[in-house]
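The complex appears here without one of its protein chains, the remainder shown in place.
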Amino acid sequence: MSHNTFGHLFRVTTWGESHGPALGCVVDGCPPGLRLSAADIQHWLDRRKPGTSRFVTQRREADEVKILSGVFEDDRTEGPRTTGTPISLLIENTDQRSKDYGEIRDRYRPGHADLTYQAKYGLRDYRGGGRSSARETAARVAAGAVARTVLGVGVSIKGALIQIGDQKIDRNAWDWNETEKNPFWCPDVAMAKHWEAYLDAVRKAGSSVGAVIEIVASGVPIGLGAPIYGKLDSDLALALMSINAVKGVEIGDGFASASATGESNADALRMGNDGKPVFLSNHAGGILGGISTGQDIVVRFAVKPTSSILTPVPSVTMDGSDVDVRTVGRHDPCVGIRAAPVGEAMVACVLADHLLRHRGQIGKS
Amino acid sequence: MSHNTFGHLFRVTTWGESHGPALGCVVDGCPPGLRLSAADIQHWLDRRKPGTSRFVTQRREADEVKILSGVFEDDRTEGPRTTGTPISLLIENTDQRSKDYGEIRDRYRPGHADLTYQAKYGLRDYRGGGRSSARETAARVAAGAVARTVLGVGVSIKGALIQIGDQKIDRNAWDWNETEKNPFWCPDVAMAKHWEAYLDAVRKAGSSVGAVIEIVASGVPIGLGAPIYGKLDSDLALALMSINAVKGVEIGDGFASASATGESNADALRMGNDGKPVFLSNHAGGILGGISTGQDIVVRFAVKPTSSILTPVPSVTMDGSDVDVRTVGRHDPCVGIRAAPVGEAMVACVLADHLLRHRGQIGKS
Amino acid sequence: MSHNTFGHLFRVTTWGESHGPALGCVVDGCPPGLRLSAADIQHWLDRRKPGTSRFVTQRREADEVKILSGVFEDDRTEGPRTTGTPISLLIENTDQRSKDYGEIRDRYRPGHADLTYQAKYGLRDYRGGGRSSARETAARVAAGAVARTVLGVGVSIKGALIQIGDQKIDRNAWDWNETEKNPFWCPDVAMAKHWEAYLDAVRKAGSSVGAVIEIVASGVPIGLGAPIYGKLDSDLALALMSINAVKGVEIGDGFASASATGESNADALRMGNDGKPVFLSNHAGGILGGISTGQDIVVRFAVKPTSSILTPVPSVTMDGSDVDVRTVGRHDPCVGIRAAPVGEAMVACVLADHLLRHRGQIGKS
Partner (left out) sequence: MSHNTFGHLFRVTTWGESHGPALGCVVDGCPPGLRLSAADIQHWLDRRKPGTSRFVTQRREADEVKILSGVFEDDRTEGPRTTGTPISLLIENTDQRSKDYGEIRDRYRPGHADLTYQAKYGLRDYRGGGRSSARETAARVAAGAVARTVLGVGVSIKGALIQIGDQKIDRNAWDWNETEKNPFWCPDVAMAKHWEAYLDAVRKAGSSVGAVIEIVASGVPIGLGAPIYGKLDSDLALALMSINAVKGVEIGDGFASASATGESNADALRMGNDGKPVFLSNHAGGILGGISTGQDIVVRFAVKPTSSILTPVPSVTMDGSDVDVRTVGRHDPCVGIRAAPVGEAMVACVLADHLLRHRGQIGKS
């Protein structure tokens, strides 16, 4: 119900603004007895951190996470473990430079939430976008790290950029190892090289471009999800669409399946050598009738180009005058790049929640 | 939380299987004093009804709705009105022909939920797909009719098919009036004509195709939605992805925005003659930062081709043998056609819920 | 969130008014594979049914339940079983006699919800109290029957009246077998006899009295519930206080524990012969820190006297005149009598929900 909580049994409540003292989240419903330290979470936060390459914002944030509750190190156990009570995670804001944002106080930046926040709430924290800042996604990544612990090592969730602007990767060149080697989470080594020059040009022009991110979850057991309003794909769509700047979500073949025929779209089945049914393809993206099939879960989401650009865009001021807005400052030329770890985290949270919900109703884990 | 409820203040709980005695829903949280009769709801159900053209299933269902609670006709008021208590809606199943479905008892139809339901629950109602039947969407349309009453006449929600298979409409030929004149909710009169022959061929070949549906909501006030996890676009994605066979959802320019630049994607603002800001374009689809801008809300969703086709598809039986499944019977060659009224209904429900949530927090309607 | 739903994983949504065509509920989240027939539910409904003795309302309702969805009888299984999809239960209203209620249209009955419904909603279904009728509790009992199936035969939930008016039972005379033998669910055979004469006098005087009901749940495993806001006792208090006319709820020693000392209130522990801790008393009522201890769960609730009495009570009319209201018709002299099966049902629903929630988080059933 809440506007800042998601999940049902594995629940995440986030809070915090770009320029407040800190941001964070409360993860509730985590099973007890799982090993969890701040370092386990920090590992994932460091992947999202600003300032790691010239292609992302140069804002310098340590993004150091503290665990304030919900874990306990007993001298009878090895290392801190979850206790089953709410896990409060806090990340301080250290590099705020509020002077950068002074001039946007009185005007609405096109493509941003300035106008709608002001219209809805009658006031807004205009410093760095306030609540709508991309900084909020740090809390998602922290929560996703806890979710991964719930899912266990058998489930792997990886993200890749498959398109920046109109430049798409060659899927035949896909190599997951490459995603950790370039600043774009790009699985196509040649395209990663190409994107460097491409994005440099975009950045120098003071422009921006969008992106498409693909997340693949492997090792997800068959049976997670539920019919109708508890569909796994519905909850994935909700979770991914909630990320800043996302404008589309698709599962498996997605929009391309509209053009397919029943024959070409069918994922045929055959009995495998181990006596279990085996799918011969995965157009469905690992979900049938809202429930996981045991195949890889494949989701993609589209991120719009950063709205903060050097080119002036017509807009209006709060007192009703026309104005042209031109944004200088520390902005990502493609916010999609840092969205890959965020997308992974959201998928992890959805899967952890459905794992707990499944065993709640069915009684098996 | 529930697997069969959605919404927060305007809440819909659905129930029912394809071949049970009835299906229906409970609409809770509806404001009191609104005029609502069964005929008001029936109007919208008739638009989704099977058997209305040769392009949809020939199953004959009256789909007659009964209101069992939540409305009251006082002799001091004119006509029945909502009382603020839960509205229970019931639609009887009248044309069940369970013999048609006998042979699928022991096998998994590819592309259907048969395998995943069996794996999750250990049993399934195999008659007509049980809970995963498209019949369930009748309850959504009924609930959507109530939602429209909540939104009032100032809000208009219309759906159109813009693509069947690989045949896309000409957006320059868009005429909303046409959508009510052809069996496809097609806004392009020429393409509607073309689709007749196209779909006849698909149907005769025992094949099927997918579709893309666009829903446009006009008159939505600025300010509905909320940041982060209560985003209007997130809830729309959840709602539309929960419809059977949907594989993708996008808002505004959607996936195309990934290829755009910040300049081309920007929706510029200027002061209007009435002293209010006016958007010069609507790439955002009427939502910024999760909150409605007052422009048209534009969403699209992709429906996969019907999995029930005459062409045999390799599959397996429950006892572990390979089998080829070929589906005869009364199936839609393109389930996307009947999805347009369903998509409208889901958008109506999401908007009604956010209208109530907005005035709950903000105190204005 | 919803005003007519309770529970989280085992969820019940109720609907219906006293004088509409029917009332019912949707039970969502029920585990699959459980045997469940209408007769299983009817057994419990018959215990609550009006007209079974001269001490309860003479309204004649068959209270026959129909299962509209969520169960399926496969010829491979014996008898109908739950499928894991929502179970829709419907009970028709057959004895409505709306003429009885005509005169209350324009006046507010003291002690009833007439005034508050009118003030809140601006209109009300005044026939038989509409939504606030005790008939609504039939849906609770039906849902409770499903909950008992979830809990299994190892958990027993029994209710008893321990006080009617100011006449309290002798707890030393407690015999559970007696509760099924008298019309009061009274465990004290002597007091049951006494109550007959006592209540006859109350009824003849056109008066009414209140009651206290005690519910005991045995066989509840240790570990159900959760700290702070998911406490088992909190949810029991919510559930029991939601029953019509209930004004108080207590757990274990309840209000008496306020007068106790730490020494007298302590439930001491000793190791049992089976190597498990054994409590030497149960002042806590089977719950510590919001979590079940494995002992009997003991809750009590107080029901106010029926507000519908023959003695005139000063009130006002809708158009603002003073009036004296005197209620004739088919009313229970003590609504607490029929509350015992309702209280049992609510406890069953809470326990079933917590059982599923527990195994969701912890992974064991």
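Letters are used for the chains, namely A, B and C, taken in the order the chains are written, and counting of residues starts over at 1 for each.
The criterion applied here is as follows: a residue touches a chain if its C-beta (ideal position, glycine included) is under 8 Å from a C-beta of that chain, and two chains touch if they have at least 3 such contacts.
Predicted model, so just to flag it, every value in this text is computed and none were measured.
Student: Please give every residue of chain C in contact with the chain that is not shown.
Tutor: Per the touch rule, chain C residues meeting the hidden chain are 1-6, 8, 14, 108, 110-113, 115-117, 119-121, 131-132, 136, 163, 165-166, 202, 207-212, 222-223, 225-231, 233-242, 246-263, 265-271, 275, 277, 280, 283-285, 288-294, 302-309, 311, 313-316, 320-322, 336, 357-358, 361-362.
Student: Which parts of chain A face the unshown chain closely enough to count as touching?
Tutor: Contact residues on chain A toward the absent chain are 1-5, 8-9, 11, 13-17, 20-24, 26, 28-29, 32-33, 66, 68-70, 72, 74, 77, 81, 83-88, 90, 105, 120-126, 130-131.
Student: For chain B, which residues touch the unseen chain?
Tutor: Counting only chain B, the missing chain is touched by 1, 8-9, 29-32, 84-85, 226-227, 356-357, 359-363, 365.
In the analysis below, only the chains that are shown with their structure count from here on.
Student: Quick check for the class: compute each chain's Cα centroid; which one is farthest from the centroid of chain C?
Tutor: A
Student: Quick one: chain B and chain C, Cα centre-to-centre, how many Å?
Tutor: Distance between chain centres: 38 Å.
Student: Taking the mean of the CA coordinates per chain, how far is chain A from chain C in Å?
Tutor: Comparing mean C-alpha positions, chain C is 45 Å from chain A.
Student: Do you know which chain B residues sit against two or more other chains?
Tutor: 1-5, 8, 14, 120-121, 131
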